[in-house]
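My questions will all concern the structure given below.
Heads up, one of the protein chains got dropped from this complex, but the rest are sitting where they should.
Let's turn to chain A:
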């Protein structure tokens, strides 16, 4: 062993001991959790600062787009029946608010239902595919097939098959959204360290306990990114479903608006769709932060000790 190694060993060993005693000293209460205290993360102020740092660039881009829009529409470089002015859109939003809110809630309901079903079906399929080679061979081709058929093209078919009610919209949302859930679920479940599975076997644990305590939590980070993609796709699915044989929902309002060349209503409708997508996405992000705090903290984590 070289002298360098010894030296590194000494310094890091000292750091180790220092951290240990500091932690003990800090642990005043019976189980005062120094780890948790340490992980409680940055102060609110610092967090706000980071948020501002992350937000100012996109905000600037949005403001520029907004300014260009306003300029172009206000001067009527493009006719107002094609591009309305922001003021006209705002006018529409407020005067038609009840109508728009009612239709937004319908689309929101279809989206959430479709997303929830896509999540459940997607996770169940991922588990079956991971655990059973037979299931993999029978389910995976179907999943892939469901992914490659253009969903917009089957919307009319669904309307014929399932009527004009809620069902075809939800089914379309599920069809569009569940693919990323399956793929991320399978990736996550397969990424389990084989040593952890060996370890589990030497603990006498059965497949269910191994799944619950090792495989599933291990798959969660992957799964959550799949769910984030899925939730935005579910909005698209619900709206496309409303294009065909519907009498309510933001998709239906969109057709209505374009049929009447009511560009202000069209823009207001688009804005509401985007808001639904963004709100749902943020909700999934919050769920992620609550479910897997360890993952976030690992990304920004600084090791306590170095040896």
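Basically, a contact is a pair of C-beta atoms (placed from the backbone, for glycine too) under 8 Å apart; a residue touches a chain by one contact, two chains touch by 3 or more; residues count from 1.
Here is the rule we go by: contacts and distances are computed from a predicted model.
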Tell me the UniProt protein name of the chain this structure doesn't show, selecting from "Sulfite reductase [NADPH] hemoprotein beta-component", "NitT/TauT family transport system ATP-binding protein", "FeS assembly protein SufD" or "NADH-quinone oxidoreductase subunit E". "NitT/TauT family transport system ATP-binding protein"
If I consider the whole complex, including the chain that's not displayed, which of A:105, A:196, A:229 or A:256 touches that chain? A:196
Who touches the missing chain here, A:126, A:214 or A:273? A:214
Please identify, in ascending order, the residues of chain A that touch the omitted chain? 1, 5-6, 8-10, 12-13, 16, 20, 23-24, 26-27, 31, 33-36, 38-39, 193, 195-196, 198-205, 209, 213-214, 217-218, 220, 292, 294-295, 297-298, 301, 303-307
